[in-house]
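Everything on this sheet refers to the single structure shown next.
Of the protein chains in this complex, one is absent; all others appear in place.
Order as written gives the chain letters A, B, C, D and E; numbering starts at 1 within each chain.
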Amino acid sequence: MSGESRRGRETIDKVNRTAAEAQAASLADIAPELGQFIVDFAFGDVISRPGLDLRERELITVAALTALGNARPQLLAHIAGALNVGATPRQVVEAIIQMAVYAGFPAALNGIAAAKEVFAERGVAVDPPV
Amino acid sequence: MSGESRRGRETIDKVNRTAAEAQAASLADIAPELGQFIVDFAFGDVISRPGLDLRERELITVAALTALGNARPQLLAHIAGALNVGATPRQVVEAIIQMAVYAGFPAALNGIAAAKEVFAERGVAVDPPV
Amino acid sequence: MSGESRRGRETIDKVNRTAAEAQAASLADIAPELGQFIVDFAFGDVISRPGLDLRERELITVAALTALGNARPQLLAHIAGALNVGATPRQVVEAIIQMAVYAGFPAALNGIAAAKEVFAERGVAVDPPV
Amino acid sequence: MSGESRRGRETIDKVNRTAAEAQAASLADIAPELGQFIVDFAFGDVISRPGLDLRERELITVAALTALGNARPQLLAHIAGALNVGATPRQVVEAIIQMAVYAGFPAALNGIAAAKEVFAERGVAVDPPV
Amino acid sequence: MSGESRRGRETIDKVNRTAAEAQAASLADIAPELGQFIVDFAFGDVISRPGLDLRERELITVAALTALGNARPQLLAHIAGALNVGATPRQVVEAIIQMAVYAGFPAALNGIAAAKEVFAERGVAVDPPV
Partner (left out) sequence: MSGESRRGRETIDKVNRTAAEAQAASLADIAPELGQFIVDFAFGDVISRPGLDLRERELITVAALTALGNARPQLLAHIAGALNVGATPRQVVEAIIQMAVYAGFPAALNGIAAAKEVFAERGVAVDPPV
């Protein structure tokens, strides 16, 4: 296993191993190379970089996928991932609400609906905004 | 001045007062209401919220605008804003590079070109990624 | 209740009270602030403005959400909203068809599918285009 | 000349003949077919349809192009077109401001910047919002 | 029947007659004109043009719809269409994977999920990449 593969797997294990395993299984018979690129390049080369910690990186991804508004499965996986690496439900909600300003209310509303689904599945609640 | 206006102006003063003043001047004779919404709603109601600090909020905005790829003037203003509220050039660069994974290389390349322009104007350099 | 809240609720009651109440209920335990921003800012500050009437505003929103193509729940609500404030089914259909020119046929086709769903639910039919 | 070509040219003459002629000239040596599709299909088949009048159609286009945010030359042409077919500067501004709600503030700000450029070129001013 | 209608229907029959008939049936009572534009303009005027063959045209469409990420029904129809006009499953998969570079991994993953659905329905498998 190459260095980037090992680093990629370690980072995936922290962020969202369950989603990554389901994704790899789904890609196995059609595009396993794409799954390998996600391990090696996306997680091994990029998300594992220093400079930002994993909590910051996942919040940034949640915000960007909310703004783009066309990648719901990945948004669900990264909302869960953000919680897995230490973001609070409140921080996730704040990142999504902020997108109302930069990408419009529909994007933010659909992002919150995704967060609601993930939070319900994990039985977590949002603390008041302090 | 309403509470949200005061709060909005205080937050704008921290993030990027120069850009906000230029924007307000440009809107004055055509859509001053839009400028007021930015102060009261965008900065007063949303960006001033607790739950995430201003550095985190600006990095999130830089990432989202990089991913959307269709708002260069605002991306320039928020890259500068991120630096103003304590993000390092390295953190800005990392947030932008990460968008190669979620929005593709052209988005990341154009985000880096914007950062390069802002960094040059302010005479700041990117430290090595540790 | 502030002036903008009252104005926002009055406008929402005209456009699509049912959808707004469902949305508010859905946001209640996760992001009630976002629901409040929709009342106060989106409907109170923006959609209530003079200069365009509500029928024109809803048709514009239907067109824009069709073009963006990534906000189906909101497109459904605003197609219903357009009918509620006096747009004819024909006008809604024309606004959506026009998006084939500016955002491509897939966007227009998915917009028409949304309109078909709303029209069926309300038992309305499209008159011939004159 | 086919019926749709004649109808397309008549509609173009009302909306923005100057921009259409510049566009046709620019396409002449590389993709004249695309220019012909714009006359026959876009203006002849779609924009000439009954059901919405040209003022409504141009306002809808201005809103959609503002929301998409990636077609500045066409947005400039259709802001001018909206004025040509009877929209007031105020109506154009309102359609653009409304996009802050549905596509975010950067989209609306860049739309207003385009309107400002067109209004300046034509020496028109925005009346107060009543 | 006009020349472009006949040409359009011939091309549709090659690309994906089943999907086109379902689409026409769905549009019949709400926007049959849109269906006619797809026959006459989209397939008759554009997709039937020489210069690229139908296999190349369908692969280009699959790539573009994957990159846009907001038109799943049409992406499914054109993945099937690509196979119908001679593209191999491998070529379809390669066109989609390539979008990871230009539009990000979520776009490519959702494109592959669409291909997986079409391939399963038709009982085709992807050959190894040589």
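Basically, contacts are C-beta pairs under 8 Å (C-beta built on N, C-alpha and C of every residue); 3 or more make two chains touch, one makes a residue touch a chain.
Values in this document were obtained by computation on a predicted structure and should not be read as measured data.
The shown chains contacted by the absent chain are A, B, C, D, E, with contact judged over the whole complex.
If you put the missing chain back, the residues of subunit B touching it would be 68-70, 93, 96-97, 100, 104-110, 112-113, 115-116, 119, 125-126, 129. What subunit D contributes to its contact with the hidden chain is residues 23, 26-27, 29-31, 33-34, 37-38, 42, 65, 68-71, 73-74. The missing chain lies against subunit C, touching residues 67, 99-107.
Everything below uses one rule, namely that only the chains that are shown with their structure count from here on.
By the document's definition of touch, common neighbours of subunit C and subunit D comprise A, B, E.
Of all chains in the assembly, those touching subunit B and also subunit C are A, D, E. Taking shared numbers over all numbers used, the subunit A to subunit B interface scores over half, which places it in the same class.
Chain C has its Cα centroid nearest to the centroid of all protein Cα atoms in the structure. For the pairs B-D and B-E, the count of C-beta pairs in contact is higher at B-D. Put simply, subunit C has to spin 120° for its C-alpha atoms to lie on subunit E, with the angle rounded to a multiple of 5.
Averaged C-alpha coordinates put the centre of subunit D at 30 Å from the centre of subunit E. Distance from the subunit A centre to the subunit D centre is 39 Å, each centre being the mean of its Cα atoms.
Residue positions of subunit E touching 2 or more other chains: 33, 37, 68-70, 100, 104-107.
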